[in-house]
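The other protein chains are all here in position, but one chain of the complex has been omitted.
Coming up: chain A.
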(Lines give C-alpha, C1' and ligand atoms only; values in the text may rest on other atoms or scores of the structure.)
Protein backbone atom coordinates (compact mmCIF):
# COMPACT_ATOMS: atom_id res chain seq x y z
CA UNK A 1 0.00 0.00 0.00
CA UNK A 2 1.40 3.39 -0.92
CA UNK A 3 1.06 6.39 1.29
CA UNK A 4 -0.50 9.54 0.00
CA UNK A 5 2.00 12.36 -0.47
CA UNK A 6 0.85 15.95 -0.20
CA UNK A 7 1.53 18.49 -2.90
CA UNK A 8 3.27 20.84 -0.51
CA UNK A 9 4.94 20.04 2.77
CA UNK A 10 3.91 23.15 4.69
CA UNK A 11 1.87 22.79 7.82
CA UNK A 12 -0.50 25.53 8.80
CA UNK A 13 -2.44 28.19 7.00
CA UNK A 14 -0.42 30.85 5.22
CA UNK A 15 -2.24 34.06 5.95
CA UNK A 16 0.20 36.17 3.91
CA UNK A 17 -0.57 34.40 0.68
CA UNK A 18 -4.28 34.52 1.39
CA UNK A 19 -4.31 38.24 2.03
CA UNK A 20 -2.26 38.96 -1.10
CA UNK A 21 -4.66 36.96 -3.19
CA UNK A 22 -7.71 38.63 -1.71
CA UNK A 23 -6.24 42.12 -2.04
CA UNK A 24 -5.46 41.56 -5.70
CA UNK A 25 -8.96 40.30 -6.37
CA UNK A 26 -10.59 43.29 -4.70
CA UNK A 27 -8.29 45.73 -6.51
CA UNK A 28 -9.11 44.14 -9.80
CA UNK A 29 -12.86 44.29 -9.31
CA UNK A 30 -13.43 47.47 -7.31
CA UNK A 31 -10.32 49.49 -8.15
CA UNK A 32 -11.24 52.91 -9.48
CA UNK A 33 -14.97 52.23 -9.37
CA UNK A 34 -17.65 54.19 -7.58
CA UNK A 35 -20.56 52.68 -5.75
CA UNK A 36 -23.20 51.64 -8.25
CA UNK A 37 -26.44 49.99 -7.26
CA UNK A 38 -26.73 48.10 -10.55
CA UNK A 39 -23.32 46.49 -10.43
CA UNK A 40 -22.91 45.84 -6.76
CA UNK A 41 -24.34 42.30 -6.84
CA UNK A 42 -22.08 41.35 -9.65
CA UNK A 43 -19.03 42.85 -7.96
CA UNK A 44 -19.49 41.08 -4.64
CA UNK A 45 -20.10 37.80 -6.40
CA UNK A 46 -17.03 38.15 -8.59
CA UNK A 47 -14.77 39.19 -5.71
CA UNK A 48 -15.76 36.14 -3.73
CA UNK A 49 -15.61 33.71 -6.63
CA UNK A 50 -12.25 34.93 -7.89
CA UNK A 51 -10.70 34.80 -4.41
CA UNK A 52 -11.97 31.29 -3.99
CA UNK A 53 -10.58 30.06 -7.31
CA UNK A 54 -7.19 31.58 -6.58
CA UNK A 55 -7.10 30.12 -3.10
CA UNK A 56 -7.87 26.69 -4.45
CA UNK A 57 -5.05 27.03 -6.98
CA UNK A 58 -2.60 27.12 -4.05
CA UNK A 59 -3.06 23.39 -4.01
CA UNK A 60 -3.35 22.91 -0.28
CA UNK A 61 -5.73 20.44 1.33
CA UNK A 62 -8.09 23.02 2.79
CA UNK A 63 -11.78 23.83 2.77
CA UNK A 64 -12.35 27.55 2.26
CA UNK A 65 -15.15 29.94 3.21
CA UNK A 66 -14.94 33.48 1.84
CA UNK A 67 -17.33 36.21 3.01
CA UNK A 68 -17.48 39.69 1.53
CA UNK A 69 -19.45 42.73 2.71
CA UNK A 70 -19.52 45.87 0.57
CA UNK A 71 -21.10 48.97 2.06
CA UNK A 72 -21.73 52.36 0.60
CA UNK A 73 -19.60 54.92 2.37
CA UNK A 74 -21.54 57.22 4.64
CA UNK A 75 -21.92 57.86 8.34
CA UNK A 76 -22.98 54.53 9.72
CA UNK A 77 -21.98 52.01 12.35
CA UNK A 78 -20.91 48.50 11.54
CA UNK A 79 -19.84 45.76 13.94
CA UNK A 80 -18.77 42.27 13.06
CA UNK A 81 -17.53 39.44 15.24
CA UNK A 82 -16.70 35.83 14.60
CA UNK A 83 -16.23 32.89 16.89
CA UNK A 84 -14.70 29.64 15.70
CA UNK A 85 -14.43 26.12 17.00
CA UNK A 86 -11.58 24.39 15.16
CA UNK A 87 -8.05 23.10 15.32
CA UNK A 88 -5.88 26.14 15.93
CA UNK A 89 -2.69 24.54 14.66
CA UNK A 90 -3.91 23.85 11.15
CA UNK A 91 -6.87 26.18 10.58
CA UNK A 92 -6.78 29.91 10.21
CA UNK A 93 -8.50 33.07 9.10
CA UNK A 94 -7.58 36.33 7.45
CA UNK A 95 -9.55 39.58 7.20
CA UNK A 96 -8.84 42.29 4.66
CA UNK A 97 -10.47 45.70 4.91
CA UNK A 98 -10.39 47.83 1.77
CA UNK A 99 -11.88 51.21 1.12
CA UNK A 100 -12.02 53.98 -1.42
CA UNK A 101 -13.90 57.21 -1.79
CA UNK A 102 -17.38 55.72 -2.08
CA UNK A 103 -17.32 52.29 -0.54
CA UNK A 104 -15.97 50.06 2.19
CA UNK A 105 -15.27 46.42 1.63
CA UNK A 106 -14.49 43.72 4.20
CA UNK A 107 -13.43 40.27 3.07
CA UNK A 108 -13.00 37.38 5.46
CA UNK A 109 -11.30 34.11 4.57
CA UNK A 110 -11.64 31.00 6.72
CA UNK A 111 -9.49 27.95 5.93
CA UNK A 112 -10.18 24.60 7.53
CA UNK A 113 -7.75 21.75 7.06
CA UNK A 114 -8.75 18.45 5.57
CA UNK A 115 -6.98 15.64 7.35
CA UNK A 116 -5.84 13.14 4.77
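In the analysis below, contacts are C-beta pairs under 8 Å (C-beta built on N, C-alpha and C of every residue); 3 or more make two chains touch, one makes a residue touch a chain; residues count from 1.
By our rule, contacts and distances are computed from a predicted model.
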| item | value |
| --- | --- |
| Hidden chain of the complex, named as in its UniProt record, picked from "60S ribosome subunit biogenesis protein NIP7 homolog", "Tctex1 domain-containing protein 3 isoform X1", "Autophagy-related protein 101" or "Geranylgeranyl transferase type-2 subunit beta" | "Tctex1 domain-containing protein 3 isoform X1" |
| Residues belonging to chain A that touch the chain removed from view | 11-13, 15, 19, 23, 26-27, 30-32, 35, 37, 40-41, 44-45, 47-49, 52, 55-56, 63-101, 106, 108, 110, 112, 114-115 |
